[in-house]
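One structure is given here, and the rest of the page talks about it.
Of the protein chains in this complex, all but one are displayed in their positions.
Presenting chain A:
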Amino acid sequence: MATANDDEILEGFLCPICKADLKSASQLTSHFESLHSEEQDVLRSLKEIFGKAKKIILNNDDSDLKETFDRALKFSYQEHRYLDEEQSIGVSRSSTDYLKGVRSARLERYATETNKLLIRLDKLVCNMPSDPNQRKLHEQEVVPWLDGSSVKLCPNCAKTFNLTRRKHHCRLCGSILCHDCSLFLDINVARAIVDPSVAQTSNPPDHETSEKNGLRLCEHCYNLIELRKQVQESRNAKTVLVTAYEQMRSLMDKARPDVVMYEKMCQSLFDGETTYNLTDVNKMRGRIGKLAEGIDLLSKQIIAFPAEPGTRQARLQTAIRQAAAHYIKEDLLSLRKLPTEAQIEEVRRQRYERAEKQIQMERERMERQRDRMEEMAGPSVSRVESNQDDDDNPLLEQMNIIREYIKEARKEMKFEEVAILETNLKELKKEYQLQKLCNKS
């Protein structure tokens, strides 16, 4: 195995985007500049990290400088203790129910009418004959046209009907109107409205809708149908952008607990605990790196979706990318540096020594106590060293089972579980030692 120090350097020179191993900081930086040039934010933070990494390698640490800063900037929370009360959110009042009440009373009227129109629309577009005359008959069969013989003026614009201004009928309500007052609903659009499973043509048709490819409607009917269409569209607004975005967010949701776990594992290492080992923590770091990579990729996809510059859509895409880059930089790339194998050894050794000392003291104390008791009780039976065979001790068996479990959990990177099992194991060990101690005395 390489030394811990080599490990450090190697890890530092992996490209965080494509994971290529570039062997040196300068090579990686130039790789990054040429292949991932749009990554300015990440690049900058990388350079900073390398600036520091190099110093660590050259044993030219600036950490006490950093400490001075932290000290100077440290906020003394004590100063604000008077405001530290637990503060709950202030008063608010909802009028949502009232609004919905007013709204539904109003929309109910529309709803019945819209439903009637939709049923008619469905009948109209279903099996519509292509022959114009046949089509006219079909239309009149679905919606009887008003008798217009006594109508002299267009009811909408009040202009006189004559040879050039002829009478027409709305295909949905049958009412009379002139051509200027007519609106046309594209037949394909109409089909999509009555049957949402038909592929959505959310973009308006590029050709002008006319009598031939559309349904002649009065303004009132047209508006009701249009409204219906918009409600439908907003419910089906799941675009590629939304899909990519949701994927990106789900990666972020995964990364969040991982980062917390990583911090916990790292701290545990620094504390000299044996719950996790360096490989565990490195794996965790790798997993977070993978997630960062995924988030980065998706957010780059998002910013690359076509959008006219300056529009809301373009600003949205830029902002999503910006937020993702910020998140990666602040939360995922700024993970705490791992201790080296040697550092861990040292902390563990110190911890072990402390524990040893404590046990030693405890033992001495007990011995003194026993001596005193023996003195009082006078000479007694000599102590028998019970060194009975331990192999079939159920505690030992239990411990072995748990060790297996830990191995499993570790393989699957279920570090929460590892922590719990390790605690169990520790308790069993304690129990076992206690037992032995009791047996001795």
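Before moving on, here are some points about what is shown:
Convention: contacts are C-beta pairs under 8 Å (C-beta built on N, C-alpha and C of every residue); 3 or more make two chains touch, one makes a residue touch a chain; residues count from 1.
As a working rule, contacts and distances are computed from a predicted model.
When the unshown chain is looked up in UniProt, the name that turns up among "Vacuolar protein sorting-associated protein 45", "small monomeric GTPase", "tRNA (guanine-N(7)-)-methyltransferase non-catalytic subunit" or "Malignant T-cell-amplified sequence 2" is "Vacuolar protein sorting-associated protein 45".
Screening A:Leu227, A:Ala304, A:Ala342 or A:Leu434 against the full complex identifies A:Leu227 as the residue touching the chain left out.
The missing chain, though absent from the display, is touched by one residue of A:Ala319, A:Ile401 or A:Leu437; that residue is A:Ala319.
Residues of chain A in contact with the chain left out of this view: 48, 51, 62, 65-66, 68-69, 72-76, 79-80, 82-83, 85, 87-96, 98-103, 106-107, 110, 227, 230-231, 233-234, 237-239, 241-242, 245, 249, 311-313, 315-316, 319-320, 322-323, 326-327.
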